[in-house]
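Let me give you the structure first, and then I'll get to my questions.
Note that this complex is displayed minus one protein chain, with the remaining chains in position.
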Amino acid sequence: MTTSFNAELGILDRVDGSASYKFGATSLICSVSGPIEAKARQELPTSAALEVTIRPDVGVSSTREKLTEDKLKSVLGSVISTFLYPRQLIQVVVQILDAGEAPCYVVRELVGCINACYLALIDAKVGISESFYAKCVAIEQNTGKLILDPTDRDLTSSKSHHAVCFSLGNGKSKSLLYSESFGQFTEEELLKVLDFAAEAIEQENIGVRKVISEAVSNDYVWMS
Amino acid sequence: MFKGFEVSSNEQAFTLETLKSGIRFDGRKLEEMRDIDIRLGDEYGYVEVRLGNTKAIVRISAQLAVPFEDRPYEGIFQISTEISPMAGPMFEAGRQSIDEVLISRLVEKAVRRSGALDLESLCIIAGSRCWAVRADVHFLDYDGNFIDATCLAVMVGLSHFKKPDIAINGEEIVLFSTDQRDPVPLSVLHIPLCVTFAFYNPNDVEENIKGSSSGELILVDPTMKEEAQSLGSMTLTLNKNREICQISKAGGLPIDAPVIMDCCSIAYSIVERLTEKIKQLLKDDEAKRIDINVQRALSAANDR
């Protein structure tokens, strides 16, 4: 299960940090610039301002992207150590290359955004208080089986789908940062989904760490 | 070219000196374009273009739509070129600077106005149904010369893209998925490509305007640094049928007409080469796809 994604850090030159992230049919690129000079209207006296832009693969961005931006901002705002950079700006742009799901769903997109941002923030060396990672899970209509990383087809035949983001500590899922559910499900099912996602995140984290340590060792190649 | 990027006077003087001896920072000759790397995606109409360090991705998509009232026999073609801060923090999100407007106008003129895409072929039922083709350009990394990269990417995208096949049943339109019927390519009439030149003056600028001297230096395909120091630029759009689709030299260093004619022939040789490259690339891609399709068909037979 550790190879369910494809990620690369530091793919862009003009920004401070960038990462491409691909899982299944969903593929996106995230860039982070910061801390940089904030415009007067964005400036916050005690912490860094966060600017999040999501650009869709096809068409112009609409309220759909605005909503996802807002969700992403709430996740990032809770992990980035904004107090380190007062009156500065951290600019996050996510370019979706392939949504990998029908436009009525945003779950794969959101999960991809969170994970790509995590990698890009590390590449930009922006201070974050803890690691985090997200996964999506769907509950199958008839059997009630949990599906990890549901494809577009899985989503249409599911009775509910969930996006879950955990913070990580010592390779273990620590606390729930964000969870979002659509569809009909019981409380019991939701708890099962959370446990399931936490475990999946722990497993995938092994692969993520490998990608990150490779990128970091490349960055510090001059030290050896 | 874009705000927030300035080059020190020392570096400017150095650049001019090197240019005078015909050398550029990246080892190119003055009339040489950077290496172009085009990658086609698995999906039709997904193109990644790298021009040196400038990167752009184009996605072509098609949808059914109602044609414009004043043009009932034509489909709709839109190019969206919004530059996000991903390309560099000097680009502001959600606000178009004047440079961005000029880029999008130029690409629009080069591709749309020059009639590269046959709009009439996009018409399905006159006045009520047509295809709306969209080219979404995503700028990933900026190192000068967005225009050439964008135009190339859009043209490759349009030539590569295939729209789903349709059938008309009276007033009803049947849309076939790609498994049911092979998708059909767009009718691309010609491939206009842009070549951008940057002008420098090793002598006094005033001398160039007042006097008869014209010792200006001309570079093809400027990088961001070269762009920032240039005294003006010109974009020529040509196709391999020796037609000029668009010229844009908005101000900047005054240039003698014969020099512009020379630029045209330089641009033509570049365009000729690029067009060949694109054709070859598309052919290879087509062949690869046929291969895969054949294999799939064979494996399906084996299953049974």
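Which chain is which? They are A and B, in the order written, and residues in each are numbered from 1.
Note that in this section contacts are C-beta pairs under 8 Å (C-beta built on N, C-alpha and C of every residue); 3 or more make two chains touch, one makes a residue touch a chain.
Heads up, the rule we're going with is that contacts and distances are computed from a predicted model.
The listed choices are "V-type proton ATPase subunit F", "Ribosomal RNA-processing protein 41", "NADH-ubiquinone oxidoreductase chain 3" or "COMM domain-containing protein 3"; the UniProt protein name belonging to the chain that is not shown reads "Ribosomal RNA-processing protein 41".
The hidden chain, counted over the whole complex, makes contact with B. Touching the chain that is not shown, out of B:104, B:150, B:230 or B:275: B:104 (per the contact rule at the top). Among B:120, B:256 or B:291, only B:256 touches the chain that is left out of the view. From the options B:243, B:276 or B:291, the residue with contact to the chain not on display is B:243. Here the missing chain is touched by one residue of B:20, B:39 or B:113, and it is B:113. Although one chain is not displayed, its contacts with subunit B can still be listed: residues 98, 101-102, 104-105, 109, 113-115, 205-206, 208-210, 212, 214, 231-232, 234, 238, 242-258, 260-261, 264, 268.
The criterion applied here is as follows: only the chains that are shown with their structure count from here on.
With centres taken as mean Cα positions, subunit B sits 32 Å from subunit A. Interface of subunit A with subunit B (complex): residues 12-15, 18, 29, 31, 33, 36, 51, 53, 55-60, 91, 93, 95, 97-98. Of all residues in subunit B, those touching subunit A in their complex are 43, 46, 53, 55, 57, 59, 61, 80, 82, 84-89, 93-94, 134, 136, 138, 140-143.
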